[in-house]
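Here the complex is missing a single protein chain, while all its other protein chains stay put.
Coming up: chain A.
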Amino acid sequence: MVQLGSRLLKGYRGGHVVIRFALGGCTNRPFYRIVAAHSRRARDGKYLEQLGCLDPLPNAHGERVAGLNLERLRHWLGCGAQLSRPAEKLLGLAGFLPLHPMTVTGAERLRRRRAQEAVAPPTDGSPGDAP
């Protein structure tokens, strides 16, 4: 039908290729596909190529499985694709890219917060115990 055809061949103004996560799966069961797509497309919509996948929930052996097609990834990066922040962090963890600075910052912030919580409850607890 002609009405469908023109909708499918949608052209966008501006935009660039991004490598990002497309969410799939079911309720309370996410599954991400690492995908090269136009930035203006829907998150789960038509993509140029699937470059891998990530299962955020741990499996029976306690590991989160991720697959990355490094050859095609290098091809798209060579074509000038940009990366989304979670994709950069994942590739930093994998060792393909250097570690993202936000990963380091996040780790430090978490450690500082945990240190504060470790110090704070004893000081909150003792005045509460004293009548």
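What we mean here is this: a contact is a pair of C-beta atoms (placed from the backbone, for glycine too) under 8 Å apart; a residue touches a chain by one contact, two chains touch by 3 or more; residues count from 1.
Note that in this section contacts and distances are computed from a predicted model.
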item	value
Protein name, per the UniProt record, of whichever chain is missing from view ("Translation initiation factor eIF2B subunit delta", "28S ribosomal protein S22, mitochondrial", "Golgin A7 family, member Ba" or "Septin")	"28S ribosomal protein S22, mitochondrial"
From A:Gly25, A:Gly45 or A:Gly106, residue that would touch the chain that is not displayed	A:Gly106
Hidden partner interface residues of chain A, rising order	52, 58, 60-72, 93-95, 99, 103-104, 106-108, 110-111, 114
